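Dropping a structure here in structure tokens format, bear with me for questions.
Yeah, one chain of the complex is gone here, protein chain that is, but the others are all in their spots.
The first chain written gets the first letter, and so on, giving A and B; residue counts start at 1 in each chain.
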Amino acid sequence: MMKLAILFFILLLAPVIRESLESVMVLHMFLQLPLLILVGVLLHGNRNWRFLEKWNDNGVAGMLLAVGVLIFWMLPRSLDDALTEIELEIWKFASLPLLGFLWKNSWRKIGGIFKSFLYINFLSMFGLLAWLYLGTPVQICNNYLINEQHIVGAVYLSSVLVLLLNLLYIVFFRGLGEEAE
Amino acid sequence: MTKKWCNRIAIIVSIILVVWMWFIGTDGFTAFTAETARKNNLIETKPKFPEVILEDSKERTYTMEAFRGKNVFITFVYTACTTVCPELERNFAEVYQSIPPSYIGEELIFLTISFDPERDDPETLENYRQYFHSDGETWRMARIPDQLQLESLLDAFGVIVIPDKYDGFSHNSAFYFVNKDGYLENVLDYTDIKAASEYVVGRLEREI
Partner (left out) sequence: MVHNRLIKNYLVIGGIVILLMMVFGILMLLAQGGGLSLSPPTFYQFMTIHGTGMIGAAALAASAVMWYFLSQHVTLSKRIFKANLILFLIGLVLVIIGVFSFDYASAWTFLYPLPTLSAKAWGIIGALLYLFGMLIIGIGFLLLFIDTGRAIIRKKGSLAKGLGWDVIAGKKAEKDAPEPAIIAGTMVTIVNVTALIAGATVIMMNIIHTINPAFTFDPLLAKNLTYAFGHVFANSIIYMSVIVVYELLAKYTNRSWKANKVFLIAWSMSTIFTLMIYTHHMLMDSVMPKWMLIIGQVFSYANGLPVLIVTAYGTLMIVYKSGIKWDMSSGLAFLSMFGWTVGVVPAIIDATIVVNHVMHNTKWVPGHFHMYMGLGAVVMIFAFMYYLAKVDGGLKITKLDWIAFFSYIVTMAAVSVQFLVSGALSTPRRWATHTPEWMGPALFGGIAGVFLVIATTLFIVHFVRYVCNET
């Protein structure tokens, strides 16, 4: 697991891959960023991480930090600056694996209500971003063309639809599997 | 018990870290997009308009020295643009009309600069000028023939121009106010005509 994570990370760092992913807005946002998060998740694996058992016992602290980082990378400013400022690019490659790591560590620990809240929160947040990227007439990211931001908006919209259908499926048909215990 | 306290401390640290990260990343919650950050930065640093040679629609060539002693209100466009530029120039024209005529030409010059020197030769600019009822004197339209000089200007004023696949450009837009000594003093939202003209008139009144 760990080796796979490191290999993945090195691949993403490789200049050719990095530049080609960053040259297209939708790849930058919906491929590079998620893959970096995945690196963190893989890095965590199924280990318990003694240190976090003590400091992230109920998962709240880890989740707050993870969500904070996620929201940070949803600000249009961050994406732009990552392209022009090296500090932010480094921060991106450090913070997103951290996000994945903390997420994996915290998700099992936090309460069901917190999970549902996050899920529903993402519905509104992605919906808002879809609306912003599809609808607004101004260029949001200076480094990307305006039609690229439409594609990003469409991807956000599709993810809202998928999340919504899944939610309906859970609450009307499947029920909360994990609550059986 | 210690676990509980560790958790609480971790939660507080998390919150502080998150707020600190957002604070740094947005210049203290003032700029959520690169464009706002760019404007804030320009207004703060007030760069000088570089030494570049302009060629206007009447085929005259000069540098910004020609306007010394006058304020210059500037936009950046390319004439083949079908989206933002016409709107930008229409709004620019509205600002032009809202300024008391006594200031125009005396205290204030309007200047539209093209960042597409290849296609926007004086003839094209002369045509383009007429669409917006610019007189070519107090509101001039000019290109910067030298590519290096053009880039130095765009760079200094933070204008980002990216060629797209339809032979056009994607670019950011604003009104730029350059003062009598040739320094950039303010960058204004081009969609808010009223605020822009209020600023310019107020600024001119203060000077007299």
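We take it that contacts are C-beta pairs under 8 Å (C-beta built on N, C-alpha and C of every residue); 3 or more make two chains touch, one makes a residue touch a chain.
Everything quoted here is computed from the prediction, not taken from an experiment.
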Residue of A:Ser20, A:Thr84, A:Thr136 or A:Ser158 in touch with the missing chain, whole complex considered = A:Thr136
Missing-chain contact among A:Val24, A:Leu83 or A:Leu123 belongs to A:Leu123
For subunit A, enumerate the residues touching the unshown chain of the complex.
-> 112-113, 116-117, 120-121, 123-125, 127-128, 131-132, 135-138, 140, 171-176, 179
Please give every residue of subunit B in contact with the chain that is not shown.
-> 32-33, 36, 189, 191-192
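In the analysis below, only the chains that are shown with their structure count from here on.
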Contact footprint of subunit A on subunit B as seen in their complex = 2-4, 6-7, 9-11, 13-15, 17-18, 21-22, 25-26, 31-38, 83, 160, 162, 164, 170-172, 191
Parts of subunit A lying in touch with subunit B, wherever the complex brings them together | 54-58, 60-62, 64-65, 68-69, 71-72, 75-78, 80-81, 84, 88, 138-147
